[in-house]
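Have a look at the structure that comes next, please.
For this depiction, one protein chain was excluded, whereas all remaining protein chains were kept in their positions.
For reference, chains read A and B in written order, and residue numbers begin at 1 within each chain.
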Amino acid sequence: MSAATAVLKRLRFSRELVLLGVLIALVIVMSLLSPLFFTLGNMLNTSRYFVEVGLMALGMTLIIITGGIDLSVGSNLALVSVAIGFTFAAGLPLPLAILFGLVVGMAAGFFNSVFITFLGLHPLVVTLGTFALFQGLAYGLTGARAVSNFPPWFAYFGQAYLLGAVPGQLIIFLVAVGVVWLILSRTSFGRYVYAIGNNEEAARFSGVPIRWVKVAIYTGIGLLVAIAAVIYTSRVYTARGDVGLGLELDVISAVVLGGASIYGGSGTIAGTVLGVVIIAILRNGLLLAGVPSTWQLFILGILLLVAVFLNEFFRKGEE
Amino acid sequence: MSEPEETRAGGTAATEAAPVFKLDGVTKRFGGVVAVEGVGFDVRPGEVHALVGENGAGKSTLMKIVDGLYSPDEGVLEVGGEAASFSSPRDAEASGIAMIPQELDLFPELSVAENLFVGRKRPRTRWGGLDWEAMRVEASKKLEALGVSLDPTSAVKRLSTAEQQIVAIARALVGETRAVIMDEPTSALTGREARQLFGIIGDLTAGDVGVVYISHRLEEIFEISDRITVLRDGHHIKTAPASELDAEELVRLMVGRPLNELFTRSESSPGETALEVKGLTRDGQFEGVDLALRRGEIVGLAGLVGAGRTELAQSIFGIRRPDSGEIFVEGEEVRIHSPQNAMEKGIFYVPEERRSQGLILPFSIKNNITLSILDRVSRLGFVSRSERGIADRFMGDLSIRGAEVSDPVSRLSGGNQQKVVVAKALAREPNVLLLDEPTRGVDVGAKSEIYRLMDDLAKEGKAILLISSELEEVLSMADRVLVMREGRITGEFSRGEATQEGVMTAATGGQEKGVPDDE
Partner (left out) sequence: MTSEARAQAAGTERGAGFRRYLRRPEAPALAFLVLLLVVFSVLSGKFLSVTNLEAILTSVAVLGIIALAVNQVVLCGEIDISTGSMLGLCAVAGGATAQSTGGFVLPLLAAVVVGALCGAINGSLVTLGRIPSIIVTLGMLYALRGVILLVTGGTWITGVPNASRFLGMGNVFGLSVPVIVLFGLFVVMEVVGRHTTWGRNVYAVGGNRRAARFAGLPTDRIRFSAFVLVGVFVGVASMIYMGRAGSVQTNTGTGLELQVVAAVVIGGTSISGGRGSSLAALTGAILIGVILNGLVLVGVPGIWQQAVLGALILLAVTTDVVRRRLVGDTV
């Protein structure tokens, strides 16, 4: 390998290095703002909050790499949450109710993919529609009521500690990170995802099973959303139809912050994980520092815009 | 309608006139690749100046400089005797130069009349609103001046390609146009429609408009042009009056060496039928096509652009779905719904549009070559390291030069990129190869290598369909030549029988030179 290609390889890692730098700087600033911040307890606790966003961001990374988007993840989370809560309340054993929730999540993702692949509609419009549809269903089906009389063991998914201090869902997240990373970087499926995002037409002419890949990733994010919904419902110990609002913003922001181009073709799992952690720390740190929660949406919205802008700016610079 | 003879006479008279525009010593580079170097070119009022050269010779680049789409790295553009620099087609238009690109820049949802006025001053009513009636009248007038009657209120997307072409010409003539650049205007036209276009060109030159005419069709060029400029590999080779050149000389100038040195074709002995198509039809694109390819055989498929050849090949490959007809592979009827199906049956299509359909440009050479065999080199879905060896082997076999196997394919030259597309197909080990314009935009050296490769593949027993608009290529490489016109096979010639004239007659519908127009 020539020296030039070696340098290029290293440059490709630099985006993640920059993010790592940002993360470290953020931790330092937050520690200065609040003495509570840089404690192991708080660090581990913070992870409780980013696991749900993180799981969805893993799926969103694949979708954004193919040049698509899914605005319906927050609504889907609400739908799965009430699917579990209300089938349980109706008498279904909780394990079956959870299984049912996972099926609902995947079905919702599959529903999106049918419109996108077989009708050829833009993912943006489809998921804008299902954003309203899923949320409306979650709200309408439950009549805006809540369920919270879960058995104690249900708390295990969202409130348990392993080894004394490690939140249980962190393990689930790390496993999911490993699985999705393997899929994206080592399998032919992952190669297809990048091929579709870079040039869908050439991918089709090369025999890439485009529909299958898209159905798989949208259904897959449905599964990840459903897992997140189980954790979320367990954590707050309540199933309600009006949860998950605005989650899509956190998720998309994390992925884009992690370096995925909104135009498709590029993005990594490592970048996304860094993006997720940065956003979580930002939220947690601001909270601890006494910044009113009203600021958070504002900062998040701005962060998304800045991240996309910088991404495309640097991408142009590379060319 | 002026006769071509008159046009030519007018052109001779115009030789003393100052050129409408003139390029001098123009050089344009893209990255490290030199597209044109030190080229001079001019067009005078009332003449048709043909610009010829092989694909990739630099014709389009040169004209895009005139049109303000590119700015030259060196050299000058003079318009009406003064140095000019355009930064957009709009600037060129303001100076009276209009370009009609091959892919028409029209607004499909808008009406014919409105298409003529987008970006221009539009007539207004007394009340200050847009005067649609005046626009319609004005548009009708322009269209009638071109000798056609189109409903100016019809949406452009509902027009045929030829009608859209005429709208584009009308649009180019709305302002004070002194020169029109036409980039392969007849590539999608039937013989009759092309005649109509020549009539329009005659009218333009009679009105002292200079016409730059880019085309691959030598007969056309000799019929309508006054002067001819030949480009090759980005260099200016020759400019001469059309009367001083003949077809053979022109081809030699374009190619740079005698044709027989370019092509490699061994004696062939075709075996069993590998692919057979019966009555294949796709409404509006091709109809009732019968076709058979035998092992070890190269079958040329000639015809005009738009005759339905690409659509036919893509339907066999499962990209488009035919409405009726049967496909047989090795004698067995097969149903092909997708490229994956086709590949399983041993069919591979190498597309015409290399950059948009053939390659994932940011991918490495390796990842491009192995994209279609990932299912074969994967275990449990995981890509095995053996793909590297396969990619290395094809880089060597096809002598792909200019970059490492792990470099992005975008770093290669056009010819080497084309070899990567072919390598991707060969990696799949197909029995039937459908090659769509495989040497388009490829330099002469790579061309000759691709021909040698085709010959080798035929010797190995592969059946090859060669779709090409370059007659020399079809005639030199094919064992059999089929000709398509307007979606039907209109001629079949064995290697011995095929001649330029015969193929062209079948392709254009029998409108040979000398036959008077019915106008």
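Definition applied: a residue touches a chain if its C-beta (ideal position, glycine included) is under 8 Å from a C-beta of that chain, and two chains touch if they have at least 3 such contacts.
Keep in mind the model is a prediction, meaning the values are calculated, not measured.
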Contact with the hidden chain (one of B:47, B:114 or B:138):
B:114
I'm checking contacts with the chain that's been left out. Which of A:30, A:53 or A:126 qualifies?
A:126
Which of A:30, A:83 or A:249 touches the missing chain? It is A:249
For the chain left out of this view, which of B:34, B:130, B:237 or B:305 touches it?
B:130
Which candidate, B:146, B:159, B:457 or B:504, sits in contact with the chain we can't see?
B:159
In the complete assembly, which of A:19, A:53 or A:69 touches the absent chain?
A:69
Absent chain, residues of chain B that touch it:
88-90, 93, 105-110, 114, 118-120, 122, 129-130, 132, 148-151, 153-154, 157-160, 163
To test your reading of the contact rule: which positions on chain A touch the chain that is missing from view?
69, 71, 115, 119-122, 124-126, 128-137, 139-140, 143-144, 246, 248-249, 252, 256, 262-263, 294-302, 304-305, 308-309, 312
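Convention: only the chains that are shown with their structure count from here on.
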Chain B partner contacts - residues on chain A that touch it in the complex:
1-2, 5, 183, 186-189, 191-192, 194-195, 198-199, 201-209, 265-266
Residues of chain B touching chain A in their complex?
317, 319, 338-340, 342-343, 349, 351, 356-363, 367, 371-372, 374-375, 377-378, 381-383, 404, 406-407, 424, 428
